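All protein chains but one are shown in place.
For chain A:
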Amino acid sequence: MMLPTGSEQCQLRKMLGELSRLSQPDGSAMLCQGTSTSLAAVYGPRDVRISKELVDRATMDIVYKPKTGLPGNDARFLERIIRSTCENMILVKQHPRTSIDVIVQEMQDSGSYLSCCLNAVTLALLDACLPLKYTVAAVTCIINREGELHLDPTKSQEAELNQAHMTFVFDSIDRNVIACYAQGCYTTQQYHTCLMACQAASKEVFSYYREALTKKLT
């Protein structure tokens, strides 16, 4: 398998974000990765409906809104990944009998959308000043038909006949894998190479978080 050599294919697209864009939520963030844009809002910890109340921890409620139409199975799948990731990132046991709601609105999907959503959610959680165990960074990559690795693919690159499409989510402390969704047809070696490439690229995302927060606080 070929390792990324060119500078363009082993780089993430430019990240551009805006915190506290919405006035009502406790925290919100709009994040553009290249032209992929998503808007995340966080409410909470706030009142929880009795039927959803958990006595030992906060209830995480994730809503993903697609641009058009009703949310389908893919939206639920995305919600599940976001929810399990958030549950681990937020200290849910510190807020028993409350609800933390995260709403993600699709603005524009131009590839690597799962990672764009997860990064926007992390920024929104940081903006809401919720105590977090760590922050997470998501990076997507593809292995194209020639076996080359591309980080942060665009929609047109994703639409081609690729060998594999992988998204990894890393924590900020040990850079271990929090979540992973990889599909296609690949060997263990290829998987490992992609994991390592994404792990290295996650550094860029973390430094962007720092930059965005510094900008907000100064």
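Going forward, a residue touches a chain if its C-beta (ideal position, glycine included) is under 8 Å from a C-beta of that chain, and two chains touch if they have at least 3 such contacts; residues count from 1.
The definition used in the following text is that contacts and distances are computed from a predicted model.
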item	value
UniProt protein name of the chain not shown, from "Chloride channel protein", "Csm2p", "Ribosomal RNA-processing protein 43" or "E2 ubiquitin-conjugating enzyme"	"Ribosomal RNA-processing protein 43"
Residue among A:K14, A:R46, A:K65 or A:R80 touching the omitted chain	A:R80
Candidates A:Q11, A:T35 or A:N88 - the one touching the absent chain	A:N88
Listed residues A:L22, A:C180 or A:L213, member touching the removed chain	A:C180
Residues in chain A touching the chain absent from view	51-52, 72-74, 76-77, 79-88, 166, 169, 171, 174, 176-188, 191-192, 195-196, 199
